[in-house]
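Selected chains from the complex are presented in situ; the others are not included.
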Amino acid sequence: MSTLSPNDSNSESEPPADAEDKTTASHSWLKPSLDWLLVFVPIAIVLRFVPGLDNPTALFIVSCIAIIPLAGWMGHATEHLAERLGQGIGGLLNATFGNAAELIIALFALSKGLDGVVKASITGSIIGNILLVLGLSFLAGGVKFREQKFNRTAASVSATALTLAAIALLLPTIFHLVAEQVPVAQGGWTPAKEQNLSLAIVIVLFATYALTLLFSLVTHKELFVGHQEQGNAFEVGAERTKAEGHGEPWSVKKSVLILLTATAFVALVSEFLVGAVEGARETLGLTEVFVGVIVVAIIGNAAEHSSAILMAMRNKMDLSLGIALGSSLQIALFVAPLLVFASYLFGSPMNLEFTIPEVVAVLASVFIVQQISSDGESNWIEGVQLLSVYAILGILFYFLPEAH
Amino acid sequence: MSTLSPNDSNSESEPPADAEDKTTASHSWLKPSLDWLLVFVPIAIVLRFVPGLDNPTALFIVSCIAIIPLAGWMGHATEHLAERLGQGIGGLLNATFGNAAELIIALFALSKGLDGVVKASITGSIIGNILLVLGLSFLAGGVKFREQKFNRTAASVSATALTLAAIALLLPTIFHLVAEQVPVAQGGWTPAKEQNLSLAIVIVLFATYALTLLFSLVTHKELFVGHQEQGNAFEVGAERTKAEGHGEPWSVKKSVLILLTATAFVALVSEFLVGAVEGARETLGLTEVFVGVIVVAIIGNAAEHSSAILMAMRNKMDLSLGIALGSSLQIALFVAPLLVFASYLFGSPMNLEFTIPEVVAVLASVFIVQQISSDGESNWIEGVQLLSVYAILGILFYFLPEAH
């Protein structure tokens, strides 16, 4: 770091090369940290299977921590794979597998009938990505760069799609509130109607997601080159490669192998986590919604946190926004429908009726993120504003009693 | 269509002349189609008056279809008249008579005491215009042109006026919910208070509309030249004339004659429609709100659908937006107040208290349209997003029971 290399003229506001080296150094410092957490994987296995060590709270916490590096490796493998296969398929890859860890956790919870935790983790992922992840990104980037710019059209399409998702998540709850005032004989609320309404809405959302992929990967991909709103595994991979000093991405064979191994372990640890969540909840005195909205959502998104924040600190705000907004979109328009479909396969259909505080939290988040992203520029105080909203929503969910 | 004419250099992204001819050809193809529907007018008359053919469902459906070409002719006549009388008066003309068909249908429903259908058709027109019409326009135009631009200031003034309207429509419902918790003796809810509140609000809206006309037709008309937010009958007429290959607009005498004739027939068929709606509803198993929000609103706006979509396909997105947003504005700030005033003349005052799902639908629509129109550009996925919101709102209203 003693010799100054020529400035990268890509951006006028990019800090001189020695600061970049510091970023590389800190990123390398982070990388061993995440891998160090892998030690929690065998600890989780031990806690789960050795008789006499039957402590749900410990198993829950250890499993949560163990997921983080595993999800990180799933992400790495996806990025290297995307870099090998090119931008188009890379984008599609991230668009479908970007939230694989959360999907796996949710499927296990669904199979155990924990519908409340599943729904809470859906809303928690949405607000966690657009408030916590984006807030930390704006803050971290804004402390380094006075002002950061991003493509307004891409951000706008994402924000509007999130609004559509928020409206869709709001309607089944409205339906219940209104329809239960009417006697069943005169057409009032029944669980079957709530289910059919949810299924119909979810089909519309899924179709919209497919068309959104068509828009951003095919017809208007020029808008998203380097600005992939699905997270652009290709670009992120390239950025990481630069930062980590590697010249070549992994081979397809190596990427797929690592991806499958990591996925297998995520599935294993998720099974532990979900098996222990009810016990841990009661011991810690947390509600189902709080666990879903705050805990499961943060753990499931933890690997993406570092990506988005890193991108912001490297002044690639489009990538950062793409990761955060794209992930929320994927949860709402792809993962949630998938989970509803899966619930039918499991034999106990899940509807889309969320608790009122969850609906309010999603609407509030979508409203403030639309304001913040509509002008195409960001600064550190906007990061603080997003984090403040996340904080007060967290406070609300902490005080709320169990839903009845 | 075999020789290429020199490109119209008005817009860089305008397709070559042969595509324009195809549009002309398809528009001419559409024109005979709408006129063909006129055959339903005598069918409606027959169904209504011939004894033994007393089928409310059939009469309702036939009347609905018959309104479409009649409303179309009312629109044509208004446009030709506006072209003759110049932009100023033409704008004023469209600003007051643009929704004449819906106003007539609503007045008949009001006279029969069908307050619920009237209110539902108000909300249905608002959301139908800004979600269905605008969505189809963005989609149709976006499939042809990668990106379409429109004047942000004009769109912004309209979207903000719609927000004002949405707030105004929300407050009487809030008043009822809150005030009915309090005993009447201590100032709680009474029908008289709801009525007075509604009347006061409606007067403010009407005054705001008058001032908005002053803004867009007088003080800031330069913003709207070619971009008339009331629909710019003048411009639309000019566009149609170009497309239809006519050189001259109709004479004032011919326009007025056709306008009066069409209006008379719309009144006649509306009387049939409203007389049959209750019977048809029960047979088809549809609620009053669903009929108002989906059916009556689409029928009443059907003629405007073709205008707005045509304009989008001819890359005149300002006109398209003007028709859609302007129509919604007119319903909320002009037609709704007129109907409330008329209800006093009919002897049974109508208030502005809408059902909760209607309020939620209007708020959601206004929110998403403000997002979409604030950046001054549109693409096909935004059209899909608007149509998706319309679809899930329609699904909600399909499942909702009759309001009690």
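Think of it as A and B in the order they're written, each chain with its own count starting at 1.
Keep in mind that, in the parts below, contacts are C-beta pairs under 8 Å (C-beta built on N, C-alpha and C of every residue); 3 or more make two chains touch, one makes a residue touch a chain.
What you see is a predicted model; the values in this text were computed from it and never measured.
Shown chains number 2; the total number of identical copies in the complete complex of this file is 3.
In this section, only the chains that are shown with their structure count from here on.
Annotation: 40 Å between the Cα-based centres of chain A and chain B. On the chain B side of its complex with chain A, the touching residues are 146, 287, 355-357, 360, 364, 367-368, 371-372, 374-375, 377, 379-382, 384-385, 388-389, 391-393, 395-396, 399-402, 404.
On chain A, the positions that touch chain B within their shared complex are 152-153, 156-157, 159-161, 163-164, 167-168, 170-171, 174-175, 177-179, 181-182, 186-189, 193, 196-197, 200-201, 204-205, 207-208, 211-212, 215, 219-220, 367, 370, 374.
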